[in-house]
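The block underneath contains the structure these notes are about, expressed in structure tokens.
Excluded from the complex is one protein chain; the other protein chains are retained at their positions.
== chain A ==
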Amino acid sequence: MATEALHENETLASLKSEAESLKGKLEEERAKLHDVELHQVAERVEALGQFVMKTRRTLKGHGNKVLCMDWCKDKRRIVSSSQECKVEILRLHWDIQPLPHSLRFFSWKDGKVIVWDSFTTNKEHAVTMPCTWVMACAYAPSGCAIACGGLDNKCSVYPLTFDKNENMAAKKKSVAMHTNYLSACSFTNSDMQILTASGDGTCALWDVESGQLLQSFHGHGADVLCLDLAPSETGNTFVSGGCDKKAMVWDMRSGQCVQAFETHESDINSVRYYPSGDAFASGSDDATCRLYDLRADREVAIYSKESIIFGASSVDFSLSGRLLFAGYNDYTINVWDVLKGSRVSILFGHENRVSTLRVSPDGTAFCSGSWDHTLRVWA
């Protein structure tokens, strides 16, 4: 028995070293066709003018950290999700803020999911979630439903109803089941399929109607934190990023990893495709955002600055792909010139870390959500 175990260990070690050496060869191959840097090519591009972006709307209504948000296709509605804060009078949890002296009773602030018309700042729907951190939420393409989940390891779909007699939570459909927290979710081209990413290291594609697992994606070595669907003509791939510092591109049909990139130095918190679908950007705890080209099969740009120390939590492109907006854990939003690699602007306003950021479907604004309980729409 002892010799068997020894044999297995040797095999594991040799497999690991084989993988490492192949990865090295792959990097060599990738480097062969790298004949020019992006900022060199972009030298002849006109510089962008002065940027004045301000907060145009502030959405207040969450009782705790805003964790995720998504736009509706109607370009003005958004769904946002937050954390719950539970404080009990008798037992003291050091990781939760103690209440001020006067409020000595059971206080529940449930994790909420709110749907807003952010143009008028009216709240249209609110759902109380029975789990503490609702880390992922998504708007259905039809605008008739939302999906959300988090520490409950599930992704649930709620049809939106304006019927006062109907309780939204009653019609909820439990779609996805993971073995760890849900970190991201997204509908595909219709209301009937959902793609999820989880702390259990996998992504999965689900049929909403039946809750059936259609495809699962294994390959990450740690928690998967984010995903984004490719805007391609054939609509078959998506990219995911995780705590293993890897960004992986998957074929939705076969479940196989098509391309993988491992150049970040820390967790990848956010990935987003460039509008043409030929590249994607990533934001990481290593305080950099990077651009990876899918045809060249390599990293082609790094967006970083010595004064930017905190991790980037979320990234998104403007409509033309010229600007990259990135929200950071030091409460700021940095705007990058994608082609020239320089920072165009820094936006202050949030009073705690920016946790989520999405550009609106028609590119007229972008929305940021923060641990300061608010969401801001900037233009």
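Observations on the model:
We adopt the following convention: a residue touches a chain if its C-beta (ideal position, glycine included) is under 8 Å from a C-beta of that chain, and two chains touch if they have at least 3 such contacts; residues count from 1.
Methods note: contacts and distances are computed from a predicted model.
Within the choices "Regulator of G protein signaling 11", "Guided entry of tail-anchored proteins factor 1", "V-type proton ATPase subunit" or "Exportin-4", the name that UniProt assigns to the complex's undisplayed chain is "Regulator of G protein signaling 11". For the options A:126, A:177 or A:214, the residue in contact with the chain missing from this view is A:214.
Which of A:126, A:177 or A:300 touches the hidden chain is settled by the complete complex: it is A:300.
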